[in-house]
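Note that this complex is displayed minus one protein chain, with the remaining chains in position.
Should a chain be cited, it is by its letter among A, B and C, assigned in written order, with residues numbered from 1 in that chain.
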Amino acid sequence: MTDAFFPDIERIAYEGRDSDNPLAFRWYDADRVVGDRTMAEHLRFGVCYWHSFAWDGSDIFGAGTLDRPWNPATASGAAAGMEPMAAAKSKMAAAFEFFEKLGAPFFAFHDVDIAPAGSTFRESSRNLDEMVDEAAAHMERTGTKLLWGTTNAFSHPRFMAGAATNPDPAMFRYAAAQVVSCMNATNRLGGANYVLWGGREGYETLLNTDMKREIDQLGRFMNMVVEHKYAIGFDGALLIEPKPMEPTKHQYDYDVATVYAFLQKYGLENEIKVNIEVNHATLSGHDFHHEVATAVNNGIFGSIDANAGDDRLGWDLDMFPRSVEQMTLGMLEILRGGGFTTGGLMFDTKLRRQSTDRNDLFHGHIGAMDVLARSLLAAQRLLDVGELEQCRAARYAGWNDADGAAIMNGEITLAELHEQRLADDVEPITQSGRQEYLENIVARTIERTI
Amino acid sequence: MTDAFFPDIERIAYEGRDSDNPLAFRWYDADRVVGDRTMAEHLRFGVCYWHSFAWDGSDIFGAGTLDRPWNPATASGAAAGMEPMAAAKSKMAAAFEFFEKLGAPFFAFHDVDIAPAGSTFRESSRNLDEMVDEAAAHMERTGTKLLWGTTNAFSHPRFMAGAATNPDPAMFRYAAAQVVSCMNATNRLGGANYVLWGGREGYETLLNTDMKREIDQLGRFMNMVVEHKYAIGFDGALLIEPKPMEPTKHQYDYDVATVYAFLQKYGLENEIKVNIEVNHATLSGHDFHHEVATAVNNGIFGSIDANAGDDRLGWDLDMFPRSVEQMTLGMLEILRGGGFTTGGLMFDTKLRRQSTDRNDLFHGHIGAMDVLARSLLAAQRLLDVGELEQCRAARYAGWNDADGAAIMNGEITLAELHEQRLADDVEPITQSGRQEYLENIVARTIERTI
Amino acid sequence: MTDAFFPDIERIAYEGRDSDNPLAFRWYDADRVVGDRTMAEHLRFGVCYWHSFAWDGSDIFGAGTLDRPWNPATASGAAAGMEPMAAAKSKMAAAFEFFEKLGAPFFAFHDVDIAPAGSTFRESSRNLDEMVDEAAAHMERTGTKLLWGTTNAFSHPRFMAGAATNPDPAMFRYAAAQVVSCMNATNRLGGANYVLWGGREGYETLLNTDMKREIDQLGRFMNMVVEHKYAIGFDGALLIEPKPMEPTKHQYDYDVATVYAFLQKYGLENEIKVNIEVNHATLSGHDFHHEVATAVNNGIFGSIDANAGDDRLGWDLDMFPRSVEQMTLGMLEILRGGGFTTGGLMFDTKLRRQSTDRNDLFHGHIGAMDVLARSLLAAQRLLDVGELEQCRAARYAGWNDADGAAIMNGEITLAELHEQRLADDVEPITQSGRQEYLENIVARTIERTI
Partner (left out) sequence: MTDAFFPDIERIAYEGRDSDNPLAFRWYDADRVVGDRTMAEHLRFGVCYWHSFAWDGSDIFGAGTLDRPWNPATASGAAAGMEPMAAAKSKMAAAFEFFEKLGAPFFAFHDVDIAPAGSTFRESSRNLDEMVDEAAAHMERTGTKLLWGTTNAFSHPRFMAGAATNPDPAMFRYAAAQVVSCMNATNRLGGANYVLWGGREGYETLLNTDMKREIDQLGRFMNMVVEHKYAIGFDGALLIEPKPMEPTKHQYDYDVATVYAFLQKYGLENEIKVNIEVNHATLSGHDFHHEVATAVNNGIFGSIDANAGDDRLGWDLDMFPRSVEQMTLGMLEILRGGGFTTGGLMFDTKLRRQSTDRNDLFHGHIGAMDVLARSLLAAQRLLDVGELEQCRAARYAGWNDADGAAIMNGEITLAELHEQRLADDVEPITQSGRQEYLENIVARTIERTI
């Protein structure tokens, strides 16, 4: 079965910067040591099942375009007309062939990506269980590990008004059942994390929405998820994935700060972390590295969906990352925060709809892995050289003396500072922020990365 | 002095819907009872000092255009060349003439709006004290009250890198001193609130910024402000004003949810509320009424800066509100939340730079007050008629029965819900969200407002 | 067949402003005379086939939700499992039942909306011909007219890289053939216009795109369309529909100005006009009324897709219009331009995905028709009262005297104006633009509309 779907591809090798082979890595060298660990340990790359194996290239304006012989929804091969479970196994064979040839250590899935829906929940669960067995065998065979599992509680019409935040508790219950199945599956497959993306947890209009009630429901749901995690002994991390909009007009998990407000309100800030997606960050008005820094600062940094948007467009594009300049800033914040523990860099990325060849999947992922490997090297070099960190630290030096500490330690009142100032005629001196100088350091560091 | 600046304007009267007088109210009838209080009590209109009296019409591409004889920076009258304190008094006379003729019950100011900077902080403080005396006399004479005072800790170059979040503690100290002066002034004038807008509390680039440290500084500062409030016996509310960007690339008080995260983290959620600006809301990607609802839901709703942006433009325009359709939705959320306590509707609005006549100030405010009065009436009517509230409540009816309550009360686990679903073959039925139907109700209600 | 699909709906009647009947018009009174014609003649409402009858409620994140018994893709009724041509006839019966009961005088369609694709182009053409016969009979029976036909040359995978602008001439040829079929069908049904929306005429990346070549292809294609129009004696108007983005990253027909540049370059400015969509206008950074004015000013105003976007979201929402405040400004520009000739107000609108009831189609359209009827009345009143037009004209009065005319007639050179200014020491006086005053006039006029 191994070579059924990508017959002309061998395992992708690291060939170094001078290679012209488009099917080789030029930067991602899994065993290379960077700082305190290997590249593979730093980056923890994962491939997603949904865009790369379940999607056929359809968009809101047109039908599927991609050559996906394992996908019975496409007409391009033997899978057309296959029985659902057989098709699911064919798709899984394709996926693991890809994971293995690419050399990505991890993958991620939604329940519905790997197992076809049955006519009842019971039947869907049976399908899932069977496919989890199948996945376990593939994982054993290939050594691929599970970065995270997640539940699709947004595609079925029953979830059109949300899952946990649905006005109808029947849908909350359905989602709860589905999450149990999928958490159990994730646990069985040794998943490092379990992710909750708020697919339709949000609203179209406040005219028909009781936002307070819905967010209270979400708070309850998340607490139940935490309880279930302990009940089943799942030792991975729970992650919420912020997104500001789409499919709903407003998504409750708008950005990292909003999620942090939610977690604190419902007593979850020590139980749940965030899975930050680059394109979701930019849609919410934030640079990716801002969102990472916000999560790190609040102790809720979990994992990354490593993709890219288009800065001229207002929807989620899930492009493959291609900017070393931008991802270096993101990797820098990740390294400043100590790097990944359970998390990793998941390619929640989709090929452009016109990239119809099966092998375009390799080109997309290889390019992205090289971009991120190079960004890691540049970020580590920024830390190693240290000028950036020193400049930044020097700017705050005044806070390290006794007077600065007195303020931060609460030893002085506003009124006392007022008195001091009344007695002081000296205007404090400003210092240049040196932004352009620092940007030049970053540019120089990226270009010198080797 | 009273009639020095707007000689052709009488006190603006309510003349009713059929009036063609552009200098009369058609909707704002201060004593009309709406629901549980009068319009004046509901709306608590305030006029701002900065845009309306201190600004000369300059923008980043050009010089002042406005006919402002009280402003020595303009060449249009007697104030040109005036000594600073005399000019400040002239400006204050103009402002109170306007407040009184407009019939707005409140005003608001920054310290630097009413008092000229001296060559030292001590001198600035003396100027402020003297102008506060002057203001107190005007307030006594006219009956105008203070909605809020606030400190300008962003215009002076010393604050180019922030005030409380400055890398240099000297600037934190300076801002602290200034806030004490201005809080004391606000207290003396019986201000209903004290507002903290994070002028330059944010960053231009993370390359030179330690965001965690800066937000910790802000947390400390806000706690000191709370302590000072109690120390001086100020019984108004403390309000943070969210804004996502501008002047800095990223402002720490991005939106209501971000501020709520901050307040919880630093133990301030019961001490500080928010002052929501319409145009700041839209710049942060949110509808105004979303931000109101978010604040109400979290118990931190304080006050409103009632202005408008331009939905095609990406900066703060501070236009006069002109959409009854949009403000009705905002007023609805305010009424749902119980209406204002200390807060009100502050016109943080500026005339377009080409609206150069002094009397344009009246046209801007009269139009805005009528828009908001009509929006209040429409919102109250929506509640009185009740169909919208009933439709919304009906949508959540399932949560009120025993099974729904069991979930929210924590009486059932995720695993139990999973078991139930496994045993249940019935697919839950979805209900129409009826958005267009509800929008028609709102449209009909607005047009029927009388 | 007539009452098969909306059994509980009678023909929607005009009941006037005081009606509480949600299934009646309160403003749209077809025979009421407004200015120089009736409301029906002014507004020329059309219902679209695609969103209202062909769409099942699916979006990029989920499956169809809508109760559409005529749609075999949905599971909600007898159509499930129908043979394609029988299903197409069922859908058409539903559509004409709706058109007639709503009382919309026009409809519009894509070829693929009304006729199923065959396995070859020949077979698709036969299907189309047969369905055109069926439509002709319905039109005859109900009196519904065709506002425009259009070709879907974007949904099939063959058009993934465009139709006329495809890198492969085979796709250009295919689209050409399809356009001939659809223009012929439109001609036969007496269509008032034929619309060309550039579905995927644009690019995803310039890396693989020769933009000059593609736009030259488009220029050739449009010239061929014009020739075909004359060849078949079609006396309707040809319209291009601008859109800035989506589905492609950049659509060549970005906005009205861009289309006007294209038309001039390829000698088409007297042959093709524009069909302006409200939501496309706002996505391109323009107010809707700006786009109308731009088209009118350049003599290329054709027709309108009357919908609305969400000003916080960056994609095409196609909501039902609900803002009288905004549509009044659009109607004003339409009236200033002399009103519609061949064009009309097409509801290229879709229900929200949660508005699942069949009758929600009525609520959406009734609300929209009332919004536009009321906007028409307000715009006409603005013209009738005349203050706005007088204020605007007065502002330009200086251009009507001899000196102004000398400039515009080319009778004076720049150097002569320079000489005059050197000799003139008088600084010209500025006049207030009075924006807020004028906005108050508009607000007052809208609220007084009866």
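Note that in this section a contact is a pair of C-beta atoms (placed from the backbone, for glycine too) under 8 Å apart; a residue touches a chain by one contact, two chains touch by 3 or more.
Only a predicted model underlies this, so the values are computations on that prediction, with no experimental measurement involved.
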From the list C:Ser58, C:Asn71, C:Ser90 or C:Ser125, pick the residue that touches the absent chain. C:Ser125
Of the candidates C:Asp36, C:Asp133, C:Asp168 or C:Asp384, the residue in contact with the absent chain is C:Asp168
Contacting the left-out chain: of C:Arg26, C:His228 or C:Arg381, that is C:His228
Option touching the unshown chain, where C:Thr209, C:Asn307, C:Thr349 or C:Thr449 are the choices: C:Thr209
Missing-partner contacts on subunit B, residue numbers: 57, 59-65, 154-157, 159-161, 199-200, 204-205, 245-247, 249-250, 283, 310, 312-315, 352-354, 356
Subunit C residues touching the omitted chain (full complex): 120-122, 125, 157-158, 160-161, 167-174, 176-181, 204-213, 215-217, 220, 223-225, 227-228, 231, 244-245, 250, 254-255, 257-258, 260-261, 264-265, 284-287, 289-290, 293-294, 296-298, 329, 333, 388, 391-393, 395-396, 398-399, 403-404, 407-408, 410, 413-415, 417-418, 420-425, 427-428, 430-431, 433-435, 438-439, 442
Need a quick check: the contact residues on subunit A for the chain that isn't drawn. 17, 22, 26, 65, 282, 285-287, 311-312, 320, 322-325, 351-352, 354-357, 360, 363-364, 366-367, 370-371, 374, 430-437, 439-440, 443-444, 447-448
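Here, only the chains that are shown with their structure count from here on.
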Over half shared numbers or under half: where do the identical copies subunit A and subunit B land at their interface, same or different? same
Approximately how many whole Å separate the CA-defined centres of subunit B and subunit C? 39
Measuring centre to centre with CA averages, how many angstrom lie between subunit A and subunit B? 36
Set of subunit B residues in contact with two or more other chains: 285-286, 430-431, 433-435, 439
